[in-house]
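One chain of protein is taken out of this complex; the other chains stay put.
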Amino acid sequence: MKVTVRVFASYADAVGSDRVTVNVGEPATVGGVRLAVAALSPNLPPRPLIAVNETYATDDVPIAEGDQVAVIPPVAGG
Amino acid sequence: MKVTVRVFASYADAVGSDRVTVNVGEPATVGGVRLAVAALSPNLPPRPLIAVNETYATDDVPIAEGDQVAVIPPVAGG
Amino acid sequence: MSRTAIVTAAIDVAAIVDEVRGAPQGAIVTFIGTVRNSSGTRTVTGLEYSVYAEMANREMTDILHEALALASGAEIVAVHRVGNLDVGEICVMIAASHAHRAAAFDACRYTIEGIKKRVPIWKRERYADGSTQWVAACSDTAQNAGNHAGEHAGEHA
Partner (left out) sequence: MSRTAIVTAAIDVAAIVDEVRGAPQGAIVTFIGTVRNSSGTRTVTGLEYSVYAEMANREMTDILHEALALASGAEIVAVHRVGNLDVGEICVMIAASHAHRAAAFDACRYTIEGIKKRVPIWKRERYADGSTQWVAACSDTAQNAGNHAGEHAGEHA
């Protein structure tokens, strides 16, 4: 399954874009997205944090068509 | 020894003045002032808090001529 | 520059924040106390604060130094207003800044707790019916061992 992932901040610099599309084996899960995203750049951590539909998500969360998926660098607000 | 004592807030209402003079047996101490001040009105507590030279003082602190003595109601700032 | 003051004029929140807003101090914590409109079941229209000024200034300075020792590198401004205040007006403000927010919180909290417990300031509530009453302290500290009442119109613990 093709999953489009939003990318922010230092991770966007690492992959050269604020949006990437990755191939994830089915059934697609957050764990699969993490591995696929990590493989895009040596400057990404091996297990980057993922949000699905604007909520932090663990590896077992399934990804469905239309879900908003994003890879979240360590937050640094304030 | 005659000791002049500044009086504030509800205690000033109780004694009808913001300054009273009390007689304290010598050697004059804070403990003596407390008892003498308490005797001025039934609306004062038996052991009101005393400050000497703008510092909270315990019973054993001696009172000398020229010391600034005050009786301090429970504080209620803020 | 850290400082304390007893004032009669209105307290300007933004100006006091700006005083502690130095470039190395990324975190500012403020405490602002305002006059509440109720005291138990009675409607309060305002408060009259009185002060033993010489001692209050000395005690506030002591508290400031203790807070600065607790939070090394902090800047702290602590201002208490006295006189007649209406409901909603600011009676006390602390602003504490530090490079780290935990220290700024600690410094601000220490200062307001010290002011509430130790600074010789008293307040009298004015009620809608025109009567007034001295407000008893709410905490059972040593110096508050005298009379004691429940809810009152000042901000309390």
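Each chain gets a letter, A, B and C, in the order it is written, and its residues are counted from 1.
Keep in mind that, in the parts below, a residue touches a chain if its C-beta (ideal position, glycine included) is under 8 Å from a C-beta of that chain, and two chains touch if they have at least 3 such contacts.
The structure displayed is predicted, hence computed values, not measured ones.
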Among the chains in view, which touch the chain not shown?
-> A, C
Would you indicate which residue among C:Ser38, C:Asn84 or C:Thr132 is in contact with the undisplayed chain?
-> C:Ser38
In chain A, positions touching the absent partner = 6, 8-10, 13, 45, 47-49, 51, 54-56, 68, 70, 72-78
Can you list, in ascending order, the chain C residues touching the missing chain?
-> 13-14, 17, 21, 23-38, 87-88, 99-102, 104-105, 108-109, 112, 153-157
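What we mean here is this: only the chains that are shown with their structure count from here on.
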Quick one: report the Å distance separating chain A from chain C, using the average Cα coordinate of each chain.
-> 49
Geometric centre distance via CA averages, chain B-chain A, whole Å | 72
For the pair chain B and chain C, the C-alpha centroid-to-centroid distance in angstrom is 25
Residues of chain C that touch two or more other chains: which are they?
-> none
Which chain B residues reach two or more other chains?
-> none
